[in-house]
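Note that this complex is displayed minus one protein chain, with the remaining chains in position.
To keep things simple, chains are lettered A and B as they appear, and every chain counts its residues starting from 1.
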Amino acid sequence: MRTSLGRKLSLNTLALIVFAFSVFPVYWMVLTAFKPTKDIQAETPSFFPTNITFAHFGTAVNADGFWLFWRNSALVAVTAVLLSLVVACLAAYAVARMKWRGRQAFILMVFIAQMTPWEALLIPMYVIARDTDMLDKLTMLTLIYFMVTLPFTIVTLRGFLKAIPIELEEAAQVDGCNQFQAFRRIVFPLLAPGLLSTSLFGFITAWNEFAFANLLIIKNQDQRTLPVWLSSFSNTFGTDWGATMAAATLFMLPVLLIFLVLQGRVTAGVAAGAVKG
Amino acid sequence: MAVTHVETPETPVAPHAGPPAAGRRGPALPVRLLPYLLIAPTVLGTAYLLVYPLIRNLVISFQKFGIAQLIRGGADFVGFDNYRQILSDRMFWSVVLRTFVFTAINVTLIMVLATLVALLIGALGKGMRLAVMGGLVVAWAIPVIAATTVFQWLFQSQLGVVNWVLVALGFEQFDGYAWFANGTSTFAIIVVLIVWQSVPFAALTLYAAMTTVPKELHESAQIDGAGGVKTFTLITFPILRPMFGLIFCLEVIWVFKCFVQIWAISQGGPGNATLTLPVYAYQVAQSLNRYDLGAAISMVTVLILAVALLAYFRQMFKEEGEL
Partner (left out) sequence: MKFRSLAVAAVAALSLTAVAACGSSDGDSDNAASGPTTIDVWLMKGSVSDDFLKRFTDDFAAKHPDIKANVQIQEWNGIGPKIIGALASKDAPDVIEVGNTQVAQYAASGGVKDLTDKKADLKGDDWIEGLAGPGNYEGKQYGIPYYAANRVVIYRKDLFQAAGVTPPKTRDEWLATSAKLNTGGNQGIYLPGQNFYVLSGFIWDEGGDLAVKEGDAWKGALSTPEALKGMDFYKQIQALGKGPKDSDEAKPTQTDVFAQGKVAQMIAVPGAAELIAQANPALKDKLGFFPIPGKTADKPGAVFTGGSDLIIPEASDGQDAAYTFIKELAGEQWQTDLAKTMKYVPNRKALAGSVGSDEGVAAMAAGAANGKATPNSPNWAAVEAKNPIKEYQTKVLTGGDPAAAAKAADEIITQALNTK
């Protein structure tokens, strides 16, 4: 590829701007987490850490139930995402690779499911959970998050599947793979970037959800999740923002971790796909 | 490319199915049933976790259902009263209009920026690419409550970073400027926040999709003398059109029903400057505890959204038909 130095430079400058814009608010959050309370609302904002304190992280980590709620959230989010990935993979494959009666109706259903205004279903969900003794249970939350992320997962996976040339699969089958093997060896690696962004999306959605977690976990406080806990640093006078931001930083880490772990595989998958393609 | 697939359920194109497929009995019943088996979990899950609550919601929208009925039960049916009340309210229609404007502005910005960012990522070297992608993921991963808080801080009238920077740059009129006192500027801040939060997903997904476009196509286009813009319009976009359509559709849906950010920042205010349908529904349902009206509004919302996206669905089905 021919790349002149000037082009490269301007590209990198652009990239830096994009990077700065996306990161700045997050940087501000993390910075706040390290600032002493006194400096959080300073008259002249300081853009660099000067007076670092770990006190807010101490408050957050030592706040009661931190690990418990962390575990609850992780459990709920991971289960919901895995469940929806598996279920969606099956459905997306059926939609993208097979022809059957009722397929259009099914796709339409998935899209309409995608439009559900979930906040509006708080009350019906509550009533259903109450009448089936599912209040105060993480299972109910997991199922709801599964459902919230499922339509999206199907839709995107279908898009990714469609973008993968069917010939690759056919070639593999000619080479003696059965349909499942062809999927696993050829399609799956190419699907990896799609799986990454969809699972991340699902995870973030489930990980962040507040309204259902607040309403459906009523009496059993041990079943609360992190977003509900995150609001526990407020009192009459407002909020202990240092601790909230520290908690939010810790809260964000798993998502980044997942990204970093998956990132390597994705690039590998893309590369492998490119070679084979 | 996506439109060239010719496919039948029993995939093998060549008749020599070969030893591994020996067990198969041609287009037998299990094969024809396979797609239905594959979608069964989705259908069952949706039936219980979505259709059923939606039906309950629909029922509530035909009842008088407030906090008292929630607690004691025994809601009376009132026919279309709730719908009549909403649809005859001029406020409702102004909210609908605002929601469309809000969606149009946001989605346009998101699509344009996301495409540019995705192209940018593709053109970068490995280190820079990872940095930008990492930055995007960070923006995407920040908890909503933290993101909205930080945005509110940035735009605080006193002690806010934005005003501080503007004043430092010589715009004295922004000293103590009250961003949230004004409908337009509050609206703009929410747009910035939503675009900022939405671009990462769209950009990363588009980038991931772009990596599936065979490099040879790009290279041959470049050999033919096509520039960046041409390569995009002639190769990338046509190939990925379904993907663009999909993301566009998803963003429309999300922005249209976007709730948390607006509620946290302005609760629909000042005045009704940022009152969109979902915020309005929540306001009615949770603040006034009129769950019946809220349910009716949400049903109308789904309907409006479905109608608005009808064109997209038709297009999509046309493509499906060619499949």
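Brief remarks on what is shown
Everything below uses one rule, namely that a residue touches a chain if its C-beta (ideal position, glycine included) is under 8 Å from a C-beta of that chain, and two chains touch if they have at least 3 such contacts.
Because the structure is a prediction, the values reported are computed rather than measured.
Across the whole complex, the hidden chain's contacts among the shown chains comprise A, B. When the whole complex is considered, the residue among B:F62, B:F102, B:W140 or B:W153 that touches the unshown chain is B:W153. Residues of chain A in touch with the missing chain: 36-38, 40-43, 59, 62-65, 122, 126, 130, 135, 210-211, 214-216, 218-219, 221-222, 228, 231-232, 234-241. Mapped onto chain B, contacts with the missing chain fall at residues 66-68, 70-72, 152-153, 156-159, 176, 178-182, 267-271, 283, 286-290.
As a working rule, only the chains that are shown with their structure count from here on.
Rounded to whole angstrom units, the spacing between the C-alpha centres of chain A and chain B is 14. Residues 1-2, 5, 7-9, 11-14, 18-21, 32, 34-36, 38-39, 41-43, 45-46, 49-50, 52-54, 56-57, 60, 70, 117, 120, 123-125, 128, 130-147, 149-151, 153-154, 159, 161, 164, 196, 199-201, 204-205, 208-209, 211-212, 214-215, 239-240, 242-243, 246, 249-250, 253, 256-257, 259-260, 278, 281-282, 285-286, 291, 294-295, 297-298, 301-302, 305-306, 309, 313, 316-317, 320, 323 of chain B are the ones that touch chain A when the two sit in their complex. Residues of chain A that touch chain B in their complex: 8, 11-12, 14-15, 18-19, 21-23, 25-26, 28-29, 32, 41-45, 87-88, 90-91, 93-95, 97-100, 103-104, 106-117, 119-125, 127-128, 143-144, 146-147, 150, 152, 154-156, 159-160, 162-166, 169-170, 173-174, 176-179, 181, 190, 193-194, 196-197, 200-201, 204, 207-208, 210, 227, 230-231, 241, 244-245, 248, 251-252, 255-256, 259, 263, 266, 270, 273-274, 277.
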